[in-house]
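Apart from one protein chain that is not included, each protein chain of the complex appears where it belongs.
Then we have chain A:
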Amino acid sequence: MKGLSRIAVAGVAAIVGTAGLSACGAAASQKAAAAPLVVLPSPIGSYSRNFNPFSPTDLPGTTGLVYQDLFYFNPLKSQTYPMLGTSFAWSGHGTVLTVHLRKNVKWTNGQPFNADDVVYTFDLLKRYPALDTNGIWKVLSKVKAVNSDVVTFIFKAPNVPYQWYVLGETPIIDQALWKQVSDPVKYGNPNPVGTGPYLLKSFSPQVYSFSANASYWGGKPKVPTVEYPAYTSNSSADLALSRGKIDWAGLFIPNAQKVYVKPNPKQNHYWFPPNYIVILYTNLKNPLLAQLPVRQAISLAINREKIDKVGEYGYENPSSPTGLILPNNKAWLNPSLPPQDVSFSYNPAKAVSILKSAGYKKNAQGIFTSPSGQPLSFTLNVVSSATDWVSDASIMQSELHNVGIKLTVNQEQYGAFYGALKSGTYQLAIWGSSPGPTPYYLYNALLSPSSIGNYEHWNSSATNAALAQYSASSNLSVQKHAMYAIEHTMATQLPSIPLVNGPNWYEYNTSQYTGWPTPSNPYSNVTPASAFGTTVVLMHLHPVAK
(Lines give C-alpha, C1' and ligand atoms only; values in the text may rest on other atoms or scores of the structure.)
Protein backbone atom coordinates (compact mmCIF):
# COMPACT_ATOMS: atom_id res chain seq x y z
CA MET A 1 0.00 0.00 0.00
CA LYS A 2 2.75 2.38 0.94
CA GLY A 3 4.73 1.63 -2.23
CA LEU A 4 1.67 2.07 -4.37
CA SER A 5 0.80 5.48 -3.03
CA ARG A 6 4.36 6.65 -3.60
CA ILE A 7 4.14 5.65 -7.25
CA ALA A 8 0.81 7.37 -7.51
CA VAL A 9 2.10 10.63 -6.08
CA ALA A 10 5.11 10.60 -8.40
CA GLY A 11 2.80 9.94 -11.32
CA VAL A 12 0.55 12.85 -10.50
CA ALA A 13 3.54 15.15 -10.13
CA ALA A 14 4.84 14.10 -13.54
CA ILE A 15 1.44 14.59 -15.11
CA VAL A 16 0.91 18.05 -13.64
CA GLY A 17 4.43 18.94 -14.73
CA THR A 18 3.85 18.13 -18.40
CA ALA A 19 0.50 19.93 -18.47
CA GLY A 20 2.09 22.99 -16.97
CA LEU A 21 4.97 23.02 -19.42
CA SER A 22 2.72 23.07 -22.45
CA ALA A 23 0.50 25.71 -20.88
CA CYS A 24 3.50 27.97 -20.25
CA GLY A 25 4.78 27.58 -23.79
CA ALA A 26 1.38 28.31 -25.30
CA ALA A 27 1.41 32.09 -25.25
CA ALA A 28 2.67 35.20 -23.70
CA SER A 29 0.76 38.39 -24.17
CA GLN A 30 -0.11 41.68 -22.64
CA LYS A 31 -3.30 42.45 -20.81
CA ALA A 32 -6.37 42.71 -23.06
CA ALA A 33 -7.21 46.27 -24.12
CA ALA A 34 -10.58 47.82 -23.37
CA ALA A 35 -13.62 46.58 -25.31
CA PRO A 36 -12.19 44.10 -27.78
CA LEU A 37 -14.50 43.09 -30.58
CA VAL A 38 -15.19 39.39 -30.01
CA VAL A 39 -15.64 37.49 -33.25
CA LEU A 40 -16.71 33.90 -33.83
CA PRO A 41 -16.87 32.85 -37.49
CA SER A 42 -17.69 29.22 -36.64
CA PRO A 43 -17.00 26.88 -33.74
CA ILE A 44 -13.47 25.44 -33.82
CA GLY A 45 -12.56 23.42 -30.72
CA SER A 46 -8.96 24.49 -30.41
CA TYR A 47 -6.69 26.46 -32.68
CA SER A 48 -3.45 25.43 -34.26
CA ARG A 49 -1.18 28.28 -35.20
CA ASN A 50 -1.73 28.53 -38.94
CA PHE A 51 -1.59 32.02 -40.47
CA ASN A 52 -0.57 30.81 -43.91
CA PRO A 53 -3.00 32.73 -46.15
CA PHE A 54 -2.83 30.05 -48.88
CA SER A 55 -3.81 27.21 -46.56
CA PRO A 56 -7.45 26.14 -46.72
CA THR A 57 -7.44 25.84 -42.93
CA ASP A 58 -5.78 29.16 -42.06
CA LEU A 59 -7.22 30.81 -38.98
CA PRO A 60 -10.00 33.34 -39.60
CA GLY A 61 -8.56 36.83 -39.88
CA THR A 62 -5.39 35.72 -41.68
CA THR A 63 -6.81 36.87 -44.98
CA GLY A 64 -8.62 40.16 -44.62
CA LEU A 65 -7.22 41.42 -41.33
CA VAL A 66 -3.55 40.72 -42.08
CA TYR A 67 -3.21 39.81 -45.75
CA GLN A 68 -5.12 41.72 -48.39
CA ASP A 69 -6.25 41.21 -51.94
CA LEU A 70 -5.94 43.74 -54.75
CA PHE A 71 -9.68 44.48 -54.92
CA TYR A 72 -12.69 43.37 -52.92
CA PHE A 73 -15.78 42.26 -54.85
CA ASN A 74 -18.93 42.52 -52.73
CA PRO A 75 -21.12 39.50 -53.52
CA LEU A 76 -24.23 41.13 -52.02
CA LYS A 77 -24.42 43.81 -54.69
CA SER A 78 -22.40 44.75 -57.76
CA GLN A 79 -19.71 46.77 -56.04
CA THR A 80 -15.89 46.70 -56.08
CA TYR A 81 -13.58 48.19 -53.45
CA PRO A 82 -10.00 49.10 -54.33
CA MET A 83 -7.65 47.51 -51.79
CA LEU A 84 -3.96 47.12 -52.72
CA GLY A 85 -4.95 47.94 -56.29
CA THR A 86 -6.49 51.28 -57.25
CA SER A 87 -7.77 50.52 -60.74
CA PHE A 88 -7.73 47.74 -63.33
CA ALA A 89 -8.45 47.53 -67.03
CA TRP A 90 -8.72 44.83 -69.70
CA SER A 91 -7.14 44.95 -73.13
CA GLY A 92 -6.12 42.54 -75.90
CA HIS A 93 -9.67 41.14 -76.26
CA GLY A 94 -9.85 39.90 -72.72
CA THR A 95 -6.33 38.51 -72.47
CA VAL A 96 -4.39 41.32 -70.77
CA LEU A 97 -5.29 42.68 -67.35
CA THR A 98 -3.44 45.79 -66.20
CA VAL A 99 -3.57 46.75 -62.51
CA HIS A 100 -2.44 49.98 -60.92
CA LEU A 101 -1.27 49.52 -57.35
CA ARG A 102 -1.70 51.72 -54.32
CA LYS A 103 1.33 53.85 -53.47
CA ASN A 104 2.87 54.38 -50.04
CA VAL A 105 1.64 51.07 -48.61
CA LYS A 106 3.89 49.45 -46.01
CA TRP A 107 4.10 45.93 -44.65
CA THR A 108 3.63 45.79 -40.91
CA ASN A 109 7.39 45.29 -40.50
CA GLY A 110 7.92 48.73 -42.06
CA GLN A 111 9.11 47.58 -45.49
CA PRO A 112 7.44 49.19 -48.52
CA PHE A 113 4.97 47.23 -50.65
CA ASN A 114 5.39 47.29 -54.44
CA ALA A 115 4.72 45.47 -57.69
CA ASP A 116 7.47 42.92 -57.04
CA ASP A 117 5.50 41.53 -54.10
CA VAL A 118 2.50 41.00 -56.38
CA VAL A 119 4.58 39.29 -59.04
CA TYR A 120 6.29 37.16 -56.40
CA THR A 121 2.93 36.08 -54.95
CA PHE A 122 1.69 34.80 -58.31
CA ASP A 123 5.01 33.19 -59.15
CA LEU A 124 4.83 31.34 -55.85
CA LEU A 125 1.46 29.89 -56.87
CA LYS A 126 3.01 28.84 -60.15
CA ARG A 127 5.95 27.12 -58.46
CA TYR A 128 3.71 25.42 -55.90
CA PRO A 129 0.55 24.20 -57.65
CA ALA A 130 -0.57 22.85 -54.26
CA LEU A 131 -1.18 26.47 -53.20
CA ASP A 132 -3.06 27.44 -56.34
CA THR A 133 -6.51 26.47 -55.10
CA ASN A 134 -8.26 28.58 -57.75
CA GLY A 135 -6.29 27.03 -60.58
CA ILE A 136 -5.09 30.46 -61.71
CA TRP A 137 -2.10 29.10 -63.60
CA LYS A 138 -4.32 26.91 -65.74
CA VAL A 139 -5.43 30.09 -67.50
CA LEU A 140 -2.65 32.58 -66.77
CA SER A 141 0.51 32.60 -68.84
CA LYS A 142 2.56 35.45 -67.38
CA VAL A 143 2.66 38.10 -64.66
CA LYS A 144 5.04 41.02 -64.90
CA ALA A 145 5.75 44.32 -63.22
CA VAL A 146 5.64 47.24 -65.65
CA ASN A 147 7.02 49.56 -63.00
CA SER A 148 6.86 49.67 -59.22
CA ASP A 149 3.10 50.37 -59.18
CA VAL A 150 1.77 48.68 -62.32
CA VAL A 151 1.38 44.95 -62.90
CA THR A 152 0.05 43.15 -65.98
CA PHE A 153 -1.45 39.71 -66.09
CA ILE A 154 -1.37 37.94 -69.45
CA PHE A 155 -3.86 35.14 -69.99
CA LYS A 156 -3.54 32.15 -72.33
CA ALA A 157 -7.03 32.83 -73.72
CA PRO A 158 -9.70 35.48 -73.12
CA ASN A 159 -10.78 35.03 -69.52
CA VAL A 160 -12.34 38.15 -68.06
CA PRO A 161 -14.12 36.38 -65.17
CA TYR A 162 -10.80 35.19 -63.79
CA GLN A 163 -10.25 38.76 -62.64
CA TRP A 164 -12.13 37.78 -59.49
CA TYR A 165 -9.69 35.00 -58.59
CA VAL A 166 -6.66 37.10 -59.53
CA LEU A 167 -7.72 40.41 -58.02
CA GLY A 168 -10.18 39.40 -55.34
CA GLU A 169 -9.19 35.96 -54.09
CA THR A 170 -5.40 36.00 -53.96
CA PRO A 171 -3.75 37.33 -50.79
CA ILE A 172 -0.61 39.33 -51.55
CA ILE A 173 2.45 38.33 -49.53
CA ASP A 174 5.80 39.94 -48.73
CA GLN A 175 8.46 38.56 -51.04
CA ALA A 176 11.40 39.37 -48.73
CA LEU A 177 9.96 37.22 -45.94
CA TRP A 178 8.51 34.40 -48.03
CA LYS A 179 11.74 33.94 -49.97
CA GLN A 180 13.22 32.50 -46.77
CA VAL A 181 10.46 29.88 -46.41
CA SER A 182 11.67 26.49 -47.55
CA ASP A 183 8.27 24.82 -48.02
CA PRO A 184 5.43 27.35 -48.27
CA VAL A 185 2.89 24.52 -48.62
CA LYS A 186 3.49 23.19 -45.12
CA TYR A 187 4.45 26.54 -43.61
CA GLY A 188 2.32 27.60 -40.63
CA ASN A 189 3.49 31.25 -40.82
CA PRO A 190 3.35 31.77 -37.03
CA ASN A 191 3.99 35.53 -37.12
CA PRO A 192 2.18 36.94 -40.15
CA VAL A 193 3.30 40.22 -41.70
CA GLY A 194 0.73 41.78 -44.02
CA THR A 195 -0.55 45.08 -45.33
CA GLY A 196 -3.92 44.89 -43.60
CA PRO A 197 -5.47 46.92 -40.78
CA TYR A 198 -4.49 44.45 -38.02
CA LEU A 199 -1.43 42.79 -36.48
CA LEU A 200 -1.36 39.49 -34.63
CA LYS A 201 -1.32 40.33 -30.94
CA SER A 202 -1.52 37.03 -29.07
CA PHE A 203 -2.10 33.38 -29.73
CA SER A 204 -3.08 30.37 -27.64
CA PRO A 205 -4.96 27.24 -28.69
CA GLN A 206 -8.07 28.66 -27.01
CA VAL A 207 -7.99 32.28 -28.12
CA TYR A 208 -6.04 34.59 -30.42
CA SER A 209 -6.32 38.30 -31.03
CA PHE A 210 -5.31 41.09 -33.37
CA SER A 211 -4.53 44.71 -32.57
CA ALA A 212 -5.06 47.73 -34.81
CA ASN A 213 -2.29 48.65 -37.24
CA ALA A 214 -1.62 52.35 -36.52
CA SER A 215 0.09 52.87 -39.88
CA TYR A 216 -2.59 51.19 -42.01
CA TRP A 217 -2.93 52.88 -45.41
CA GLY A 218 -6.68 53.23 -44.91
CA GLY A 219 -6.27 54.95 -41.53
CA LYS A 220 -6.10 53.36 -38.10
CA PRO A 221 -9.18 51.18 -37.52
CA LYS A 222 -11.55 52.32 -34.78
CA VAL A 223 -11.79 48.84 -33.28
CA PRO A 224 -8.55 48.54 -31.24
CA THR A 225 -8.59 44.77 -30.64
CA VAL A 226 -10.27 41.86 -32.38
CA GLU A 227 -10.48 38.61 -30.45
CA TYR A 228 -11.28 35.08 -31.66
CA PRO A 229 -12.17 32.69 -28.79
CA ALA A 230 -12.51 28.96 -29.45
CA TYR A 231 -15.83 27.22 -28.95
CA THR A 232 -16.18 23.50 -29.39
CA SER A 233 -19.77 23.28 -30.49
CA ASN A 234 -22.56 25.28 -32.02
CA SER A 235 -24.62 24.97 -28.84
CA SER A 236 -21.94 26.34 -26.50
CA ALA A 237 -21.30 29.16 -28.96
CA ASP A 238 -25.02 29.95 -29.25
CA LEU A 239 -25.18 30.15 -25.46
CA ALA A 240 -22.26 32.60 -25.31
CA LEU A 241 -23.78 34.61 -28.15
CA SER A 242 -27.14 35.01 -26.45
CA ARG A 243 -25.38 36.07 -23.26
CA GLY A 244 -23.76 38.93 -25.18
CA LYS A 245 -20.22 37.54 -24.96
CA ILE A 246 -19.75 37.61 -28.75
CA ASP A 247 -20.09 40.76 -30.86
CA TRP A 248 -20.00 39.27 -34.34
CA ALA A 249 -20.77 35.68 -35.25
CA GLY A 250 -21.44 33.47 -38.24
CA LEU A 251 -23.47 30.81 -36.45
CA PHE A 252 -26.53 28.81 -37.21
CA ILE A 253 -29.10 29.48 -34.46
CA PRO A 254 -32.40 27.63 -34.40
CA ASN A 255 -35.30 30.10 -33.92
CA ALA A 256 -32.99 33.11 -33.95
CA GLN A 257 -35.78 35.60 -33.31
CA LYS A 258 -36.86 33.86 -30.11
CA VAL A 259 -33.51 32.58 -28.86
CA TYR A 260 -31.26 35.49 -29.76
CA VAL A 261 -33.19 38.70 -30.50
CA LYS A 262 -36.03 38.50 -27.98
CA PRO A 263 -33.87 38.54 -24.81
CA ASN A 264 -32.18 41.77 -25.96
CA PRO A 265 -34.03 43.21 -28.98
CA LYS A 266 -32.21 46.56 -28.91
CA GLN A 267 -28.71 45.15 -29.26
CA ASN A 268 -28.97 41.64 -30.67
CA HIS A 269 -29.53 41.48 -34.41
CA TYR A 270 -29.28 38.92 -37.14
CA TRP A 271 -29.57 38.84 -40.90
CA PHE A 272 -29.16 35.73 -43.03
CA PRO A 273 -28.73 37.00 -46.62
CA PRO A 274 -28.59 34.43 -49.43
CA ASN A 275 -25.11 33.31 -50.37
CA TYR A 276 -25.52 30.34 -52.71
CA ILE A 277 -28.26 28.09 -54.00
CA VAL A 278 -29.02 24.63 -52.68
CA ILE A 279 -29.48 22.37 -55.67
CA LEU A 280 -31.12 19.02 -56.24
CA TYR A 281 -28.51 17.60 -58.60
CA THR A 282 -30.00 15.31 -61.27
CA ASN A 283 -27.51 12.93 -62.80
CA LEU A 284 -28.19 13.28 -66.53
CA LYS A 285 -26.34 10.03 -67.24
CA ASN A 286 -29.38 8.31 -65.76
CA PRO A 287 -31.72 7.59 -68.71
CA LEU A 288 -34.83 8.55 -66.74
CA LEU A 289 -33.43 11.75 -65.24
CA ALA A 290 -32.16 12.72 -68.70
CA GLN A 291 -35.82 13.16 -69.69
CA LEU A 292 -36.96 16.77 -69.27
CA PRO A 293 -40.57 15.82 -68.27
CA VAL A 294 -39.19 13.80 -65.34
CA ARG A 295 -37.09 16.72 -64.07
CA GLN A 296 -40.00 19.12 -64.60
CA ALA A 297 -42.35 16.85 -62.67
CA ILE A 298 -39.87 16.53 -59.80
CA SER A 299 -39.43 20.30 -59.65
CA LEU A 300 -43.17 21.03 -59.75
CA ALA A 301 -43.93 18.45 -57.05
CA ILE A 302 -41.51 19.99 -54.53
CA ASN A 303 -43.03 22.43 -52.08
CA ARG A 304 -40.14 24.82 -51.55
CA GLU A 305 -42.08 26.94 -49.07
CA LYS A 306 -42.45 23.87 -46.89
CA ILE A 307 -38.74 23.05 -47.18
CA ASP A 308 -37.99 26.59 -46.06
CA LYS A 309 -40.49 26.64 -43.17
CA VAL A 310 -40.17 23.05 -41.92
CA GLY A 311 -36.69 22.00 -42.94
CA GLU A 312 -34.82 25.30 -42.67
CA TYR A 313 -36.47 27.39 -39.89
CA GLY A 314 -37.70 29.86 -42.52
CA TYR A 315 -34.10 31.00 -43.14
CA GLU A 316 -33.83 29.74 -46.72
CA ASN A 317 -36.24 31.28 -49.22
CA PRO A 318 -37.15 29.34 -52.36
CA SER A 319 -34.59 29.83 -55.14
CA SER A 320 -35.29 31.30 -58.52
CA PRO A 321 -35.60 28.85 -61.44
CA THR A 322 -32.95 31.00 -63.16
CA GLY A 323 -30.37 29.88 -60.61
CA LEU A 324 -29.66 33.52 -59.82
CA ILE A 325 -29.09 34.37 -56.17
CA LEU A 326 -31.76 36.98 -55.57
CA PRO A 327 -31.76 39.78 -54.57
CA ASN A 328 -27.92 39.83 -54.74
CA ASN A 329 -27.89 39.24 -58.51
CA LYS A 330 -30.96 41.37 -59.35
CA ALA A 331 -28.93 43.62 -61.66
CA TRP A 332 -28.36 40.54 -63.82
CA LEU A 333 -31.97 39.33 -64.08
CA ASN A 334 -33.44 39.51 -67.57
CA PRO A 335 -36.34 41.99 -67.19
CA SER A 336 -38.33 40.31 -69.97
CA LEU A 337 -38.43 36.81 -68.43
CA PRO A 338 -41.99 35.54 -67.83
CA PRO A 339 -42.91 35.31 -64.11
CA GLN A 340 -42.93 31.47 -64.07
CA ASP A 341 -39.25 31.56 -65.03
CA VAL A 342 -38.39 34.00 -62.24
CA SER A 343 -40.03 32.21 -59.33
CA PHE A 344 -41.06 28.60 -58.79
CA SER A 345 -44.63 27.49 -58.33
CA TYR A 346 -45.69 24.40 -56.41
CA ASN A 347 -48.06 22.45 -58.63
CA PRO A 348 -48.27 18.67 -58.04
CA ALA A 349 -51.30 18.34 -60.35
CA LYS A 350 -49.30 19.78 -63.23
CA ALA A 351 -46.43 17.40 -62.40
CA VAL A 352 -48.81 14.46 -62.86
CA SER A 353 -50.23 15.82 -66.11
CA ILE A 354 -46.77 16.43 -67.56
CA LEU A 355 -45.77 12.84 -66.84
CA LYS A 356 -49.04 11.49 -68.26
CA SER A 357 -48.76 13.46 -71.47
CA ALA A 358 -45.17 12.23 -71.87
CA GLY A 359 -46.51 8.65 -71.86
CA TYR A 360 -45.75 7.67 -68.25
CA LYS A 361 -48.25 5.38 -66.50
CA LYS A 362 -48.73 4.45 -62.86
CA ASN A 363 -48.00 0.84 -61.86
CA ALA A 364 -49.74 -1.24 -59.22
CA GLN A 365 -47.76 0.46 -56.43
CA GLY A 366 -48.86 3.90 -57.66
CA ILE A 367 -45.41 4.72 -59.06
CA PHE A 368 -45.09 6.17 -62.55
CA THR A 369 -43.29 3.98 -65.07
CA SER A 370 -41.67 5.18 -68.27
CA PRO A 371 -43.02 4.10 -71.68
CA SER A 372 -40.26 1.47 -71.68
CA GLY A 373 -41.47 0.15 -68.33
CA GLN A 374 -38.95 1.56 -65.86
CA PRO A 375 -40.39 2.90 -62.59
CA LEU A 376 -39.55 6.44 -61.48
CA SER A 377 -37.73 5.28 -58.39
CA PHE A 378 -34.55 7.13 -57.37
CA THR A 379 -31.98 7.22 -54.63
CA LEU A 380 -31.39 10.66 -53.11
CA ASN A 381 -27.94 11.13 -51.56
CA VAL A 382 -27.50 13.60 -48.72
CA VAL A 383 -24.69 14.27 -46.24
CA SER A 384 -25.74 12.80 -42.90
CA SER A 385 -24.26 15.61 -40.82
CA ALA A 386 -26.15 18.28 -42.83
CA THR A 387 -29.23 17.64 -40.71
CA ASP A 388 -31.31 20.38 -42.35
CA TRP A 389 -30.76 18.84 -45.77
CA VAL A 390 -31.66 15.45 -44.34
CA SER A 391 -35.03 16.82 -43.26
CA ASP A 392 -35.44 18.57 -46.64
CA ALA A 393 -34.82 15.17 -48.22
CA SER A 394 -37.57 13.53 -46.23
CA ILE A 395 -39.98 16.35 -47.09
CA MET A 396 -39.22 15.81 -50.78
CA GLN A 397 -39.58 12.07 -50.32
CA SER A 398 -43.17 12.40 -49.13
CA GLU A 399 -44.08 15.10 -51.66
CA LEU A 400 -42.74 13.14 -54.60
CA HIS A 401 -44.46 10.04 -53.32
CA ASN A 402 -47.76 11.93 -53.55
CA VAL A 403 -47.34 12.43 -57.30
CA GLY A 404 -46.04 8.91 -57.96
CA ILE A 405 -42.26 9.24 -57.83
CA LYS A 406 -40.40 7.11 -55.33
CA LEU A 407 -37.35 8.43 -53.49
CA THR A 408 -35.05 6.46 -51.23
CA VAL A 409 -33.01 8.77 -49.00
CA ASN A 410 -29.41 7.66 -48.62
CA GLN A 411 -27.48 9.45 -45.87
CA GLU A 412 -23.71 9.40 -46.27
CA GLN A 413 -20.50 10.73 -44.77
CA TYR A 414 -18.71 13.57 -46.55
CA GLY A 415 -16.11 11.34 -48.21
CA ALA A 416 -18.53 8.78 -49.57
CA PHE A 417 -21.04 11.43 -50.57
CA TYR A 418 -18.61 13.61 -52.43
CA GLY A 419 -16.88 10.66 -54.08
CA ALA A 420 -20.19 9.55 -55.61
CA LEU A 421 -21.14 13.10 -56.59
CA LYS A 422 -17.85 13.75 -58.31
CA SER A 423 -17.63 10.44 -60.14
CA GLY A 424 -21.27 10.60 -61.25
CA THR A 425 -22.25 7.37 -59.48
CA TYR A 426 -25.40 8.82 -57.93
CA GLN A 427 -28.95 9.51 -59.09
CA LEU A 428 -30.13 12.52 -57.10
CA ALA A 429 -28.16 14.52 -54.56
CA ILE A 430 -28.66 17.64 -52.44
CA TRP A 431 -25.61 19.86 -52.53
CA GLY A 432 -24.59 23.51 -52.72
CA SER A 433 -23.14 25.54 -55.55
CA SER A 434 -20.11 27.78 -56.03
CA PRO A 435 -21.17 31.42 -56.14
CA GLY A 436 -19.15 34.49 -57.11
CA PRO A 437 -19.63 38.24 -57.44
CA THR A 438 -21.64 37.78 -60.67
CA PRO A 439 -23.91 34.92 -61.80
CA TYR A 440 -21.22 33.72 -64.22
CA TYR A 441 -19.26 31.90 -61.52
CA LEU A 442 -22.13 29.74 -60.34
CA TYR A 443 -23.22 29.02 -63.92
CA ASN A 444 -19.73 28.17 -65.04
CA ALA A 445 -19.14 25.81 -62.11
CA LEU A 446 -22.52 24.17 -62.60
CA LEU A 447 -22.80 23.97 -66.38
CA SER A 448 -19.39 24.09 -68.04
CA PRO A 449 -18.33 20.64 -69.27
CA SER A 450 -14.79 21.30 -68.01
CA SER A 451 -15.91 22.16 -64.47
CA ILE A 452 -15.61 19.63 -61.64
CA GLY A 453 -18.77 21.20 -60.17
CA ASN A 454 -20.81 20.09 -63.21
CA TYR A 455 -21.96 17.09 -61.20
CA GLU A 456 -25.08 16.55 -63.33
CA HIS A 457 -22.96 16.37 -66.54
CA TRP A 458 -24.77 19.07 -68.50
CA ASN A 459 -23.28 19.75 -71.92
CA SER A 460 -25.03 22.11 -74.30
CA SER A 461 -23.41 24.05 -77.11
CA ALA A 462 -25.72 27.01 -76.48
CA THR A 463 -24.65 27.19 -72.82
CA ASN A 464 -20.99 26.80 -73.71
CA ALA A 465 -21.29 29.61 -76.26
CA ALA A 466 -22.91 31.93 -73.73
CA LEU A 467 -20.21 31.21 -71.13
CA ALA A 468 -17.49 31.84 -73.73
CA GLN A 469 -19.17 35.09 -74.74
CA TYR A 470 -19.10 36.34 -71.16
CA SER A 471 -15.50 35.21 -70.73
CA ALA A 472 -14.26 37.15 -73.72
CA SER A 473 -15.84 40.49 -72.93
CA SER A 474 -15.48 43.10 -70.24
CA ASN A 475 -18.46 44.97 -71.69
CA LEU A 476 -21.30 44.82 -69.19
CA SER A 477 -24.12 44.68 -71.70
CA VAL A 478 -22.47 41.82 -73.63
CA GLN A 479 -21.97 39.99 -70.35
CA LYS A 480 -25.59 40.56 -69.36
CA HIS A 481 -26.95 39.16 -72.59
CA ALA A 482 -24.81 36.07 -72.19
CA MET A 483 -26.23 35.58 -68.70
CA TYR A 484 -29.82 36.13 -69.92
CA ALA A 485 -29.41 33.18 -72.27
CA ILE A 486 -28.32 30.91 -69.42
CA GLU A 487 -31.10 32.15 -67.14
CA HIS A 488 -33.55 31.00 -69.78
CA THR A 489 -31.85 27.60 -70.11
CA MET A 490 -31.84 27.10 -66.35
CA ALA A 491 -35.56 27.89 -66.06
CA THR A 492 -36.78 25.89 -69.04
CA GLN A 493 -34.28 23.01 -69.37
CA LEU A 494 -33.62 22.34 -65.66
CA PRO A 495 -30.03 21.05 -65.97
CA SER A 496 -30.40 20.53 -62.23
CA ILE A 497 -33.14 21.68 -59.90
CA PRO A 498 -32.59 24.73 -57.67
CA LEU A 499 -34.30 24.32 -54.29
CA VAL A 500 -33.70 27.12 -51.78
CA ASN A 501 -31.21 29.94 -51.20
CA GLY A 502 -28.44 28.89 -48.85
CA PRO A 503 -27.75 31.68 -46.36
CA ASN A 504 -24.73 33.23 -44.78
CA TRP A 505 -25.06 33.22 -40.99
CA TYR A 506 -24.58 36.66 -39.45
CA GLU A 507 -25.35 37.82 -35.92
CA TYR A 508 -24.16 41.08 -34.42
CA ASN A 509 -24.41 42.91 -31.15
CA THR A 510 -24.56 46.72 -31.12
CA SER A 511 -23.69 47.28 -27.46
CA GLN A 512 -20.03 48.14 -28.21
CA TYR A 513 -19.82 48.90 -31.91
CA THR A 514 -22.14 50.12 -34.67
CA GLY A 515 -21.93 50.54 -38.43
CA TRP A 516 -22.80 46.93 -39.31
CA PRO A 517 -24.01 45.90 -42.78
CA THR A 518 -27.81 45.65 -42.96
CA PRO A 519 -30.35 44.62 -45.61
CA SER A 520 -30.74 48.30 -46.59
CA ASN A 521 -26.98 48.86 -46.66
CA PRO A 522 -25.29 45.61 -47.72
CA TYR A 523 -21.90 47.23 -48.17
CA SER A 524 -19.94 43.98 -47.66
CA ASN A 525 -20.34 40.26 -47.21
CA VAL A 526 -21.66 39.94 -43.70
CA THR A 527 -20.27 36.74 -42.26
CA PRO A 528 -17.04 36.93 -40.26
CA ALA A 529 -16.08 33.75 -42.11
CA SER A 530 -15.80 35.66 -45.40
CA ALA A 531 -12.08 36.15 -45.72
CA PHE A 532 -11.60 39.51 -47.38
CA GLY A 533 -15.00 40.99 -46.53
CA THR A 534 -14.20 41.10 -42.80
CA THR A 535 -11.78 44.01 -43.30
CA VAL A 536 -14.42 46.04 -45.07
CA VAL A 537 -16.84 45.50 -42.19
CA LEU A 538 -14.20 46.24 -39.52
CA MET A 539 -13.24 49.49 -41.22
CA HIS A 540 -16.92 50.56 -41.18
CA LEU A 541 -17.37 49.88 -37.44
CA HIS A 542 -17.01 52.54 -34.77
CA PRO A 543 -17.46 52.48 -31.00
CA VAL A 544 -20.84 53.38 -29.55
CA ALA A 545 -20.73 56.80 -27.86
CA LYS A 546 -21.28 56.30 -24.14
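Here is the rule we go by: a contact is a pair of C-beta atoms (placed from the backbone, for glycine too) under 8 Å apart; a residue touches a chain by one contact, two chains touch by 3 or more; residues count from 1.
By definition in this document, contacts and distances are computed from a predicted model.
Peer 1: Which one, "4Fe-4S dicluster domain-containing protein", "Sulfurtransferase", "Peptide ABC transporter permease" or "Tryptophan synthase alpha chain", is the UniProt name for the chain you do not see?
Peer 2: When "4Fe-4S dicluster domain-containing protein", "Sulfurtransferase", "Peptide ABC transporter permease" or "Tryptophan synthase alpha chain" are compared with UniProt, the left-out chain turns out to be "Peptide ABC transporter permease".
Peer 1: Which of A:Ala157, A:Ala349, A:Ile452 or A:Val544 sits in contact with the chain that's absent?
Peer 2: Of the candidates A:Ala157, A:Ala349, A:Ile452 or A:Val544, A:Ile452 is in touch with the missing chain.
Peer 1: Hey, which of A:Ile154, A:Ala416 or A:Ala485 is the one touching the hidden chain?
Peer 2: Of these options, the touching residue for the absent chain is A:Ala416.
Peer 1: Which of these, A:Tyr67, A:Trp332 or A:Trp431, touches the one chain of the complex that we don't see?
Peer 2: A:Trp431
Peer 1: With the missing chain put back, one of A:Asn275, A:Asn303 or A:Asn410 would touch it. Which one?
Peer 2: Answer from the full complex: A:Asn275 touches the omitted chain.
Peer 1: Which parts of chain A face the unshown chain closely enough to count as touching?
Peer 2: Interface with the chain not displayed, on the chain A side: 1, 4-5, 8, 11-12, 15-16, 18-24, 26-29, 32, 45-46, 48-50, 52, 55-57, 129-135, 138, 185-188, 202, 204-207, 229-233, 236, 239, 275-276, 383, 385, 413-420, 422, 431-432, 434-435, 441, 445, 451-453, 502, 529.
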